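With one protein chain removed, the remaining protein chains of the complex are shown where they sit.
Coming up: chain A.
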Amino acid sequence: MDSVLPQLLTGLATASSLFLVASGLTIIFGVTRIVNFSHGSLTMLGAYIGWSILTRLPRDPAWFALGILLTALATALIGVLIERVVLRRVYRAPELFQLLATFGVVLIVQDATLWLWGAVELPLPRPRWLRGFVEVAGGRFPFYDLVLIAIGPVVLGLLWLVMNRTRWGTLVRAATLDREMVAALGVDQRRLFTSVFALGAGLAGLGGALSLPNASANLGIDLSVITDAFVVVVVGGLGSLPGAFVASLLIGILQAFGIVLVPKITLVLVFLVMAVVLVFRPNGLMGRPQAEAREAALAAPVVRAAPPALRWLGAVALVLAVLAPFGAGDYYLTVLTDACVAILFATSLHFMMGPGGMASFGHAAWFGIGAYAAGLLLHWAGAPMPLGLLAAPVAAGIVAALFGWFVVRLSGVYLSMLTLAFAQIAWAVSFQWVEVTGGDNGLLGVWPPDWARSPRVTYWIALALSVGVALLLRRALYAPYGYALRAARDSAARAQSIGLDVARLRLVALVIAGAACGLGGAIFSYGKGGVFPTYISIPHSVEALLMVLLGGLQTVAGPIVGALVYTGLADLLVRSTDLWRLVLGAVIVLLVTAFPEGIAGAARRLWLRGREA
């Protein structure tokens, strides 16, 4: 039992580190409503810049502190740069588009960091005082961890002072509550946003630099930090600083003791905490219900049926697609098969996200569940492909129905985060439960039967299923159900008052989307000969979002166009350059700033402009 105190202190130190990163994210979100995916990248840059600065300074505590502060300033400047160059151009874009832009930044920063600092991880050499320890309960406890424990509350206190004792802080709090009203009162929003972004970025950099004595600057920081920070921010309540602090404590301490009690499930534990909190407190521990942003309250335009010309274009494309195997080589057929799967992946997400208004950050979960359903059926029961293709959507749909019960009562970013948590749990199970899922080695030997084995037949099957499902989804959208779903999205209260069961409508949308996506996962597995946890990874979920947003939310063709463009672009870039992440990121940022309504949306606007003129 004498290990309780050191374990508790360790948890507190972890909590402080979490809070530093999460506080910046929550402040940025509170004011700008931006889900800043690049926050982890800013932390990573903080670690690298901190390493570069600290290795050049004398190794005394005072210089160390100075170096840390310089690092925070430097990342704050980078934050300003990102805000001015990228985000400022997309504030007016529909929600979530900023997310896409920040993900482009993530990709760019990854390659830039690799280019600037190299591939090898860079640990900061620790001077003697950073290796010191104090005796706690008969054991050694690192002195630096005590410092970290103190820094968390100190930063919270300073932020509280800034927020409550300065005019700037008052404006930030006001903007967090009601940003349109603040603008209407004549506050320069641009400057406010820039300064808030700088503060958030500075805090991220501070967190990155302060992690150096215990860890190293490495290229994996961005993604590992961003998931942790998301969890903390959501558990605490978006935009709430004290909430982020409490959530950090909760998660840090739970993690420290979880390691002792249940060493194998620590990864899942964090996300379970988040799921439980969201079920009982849909706005996080200390969050308030989000004030309706007035701009967003304008109902999105009704998705109209495509004009005849576009239908003709679609028909021609379909005929070409059917005939493709007679012209394209085997490799291009597999790329086209992947594109068909991508269409399923994107249209299913679009269904719940566009008309359904539920933006999922964990759409890959359904993809993976479908894939594992087909793979496991094959392994346990030798089920052939047709059965697998049937079982996949059924399994994904059933899980979606169970999980949907939790989801549909949430809204906005909380909903997105719960889907992310669920996807992470699914990923952790597939990655760590080696006995059943094969772990990261995956399930192998998932091939189609002999008659369907040639790339040509595989492609036709994928094409038929994806086009069929896309048409079914479109049909559902124009059915009374689709109109009811859109009504529930545009105004849940009014929909409820005319007798629509909003929760049920959304649940059905989730089940349909999950089932369609699960089918995509199964088709994909038969094409690749295996099922792997990477199918459920966060980057894969983000790909689905990228496709939908690239194509545009407000047209049915949008996700299809997005899926085709993304698949083609990714394939082309990966094969032509080692810097594909940099180029892809830049292309995403450019597309987002040039076409904030997506490619298909922009095409539609140009088309309409021609008609009206």
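Assorted remarks:
We adopt the following convention: contacts are C-beta pairs under 8 Å (C-beta built on N, C-alpha and C of every residue); 3 or more make two chains touch, one makes a residue touch a chain; residues count from 1.
We adopt the following convention: contacts and distances are computed from a predicted model.
Per its UniProt record, the hidden chain corresponds to "ABC transporter substrate-binding protein" from the list "ATP synthase gamma chain", "Acyl-CoA reductase-like NAD-dependent aldehyde dehydrogenase", "ABC transporter substrate-binding protein" or "cytochrome-c oxidase". Among A:63, A:91, A:141 or A:168, only A:141 touches the chain that is left out of the view.
Per the touch definition above, the residue from A:56, A:92, A:575 or A:609 contacting the chain not shown is A:575. Panel shows chain A; residues 3, 6-7, 10-11, 13-14, 111, 114, 119-123, 125-126, 131-133, 139-142, 144-145, 213-216, 218-220, 224, 255-256, 259-260, 263-264, 266-267, 329-331, 334-335, 338, 428, 431-432, 434, 438-442, 444-445, 447, 455, 524, 528-530, 532-535, 571, 574-575, 578, 580-581 of it touch the chain omitted from the view.
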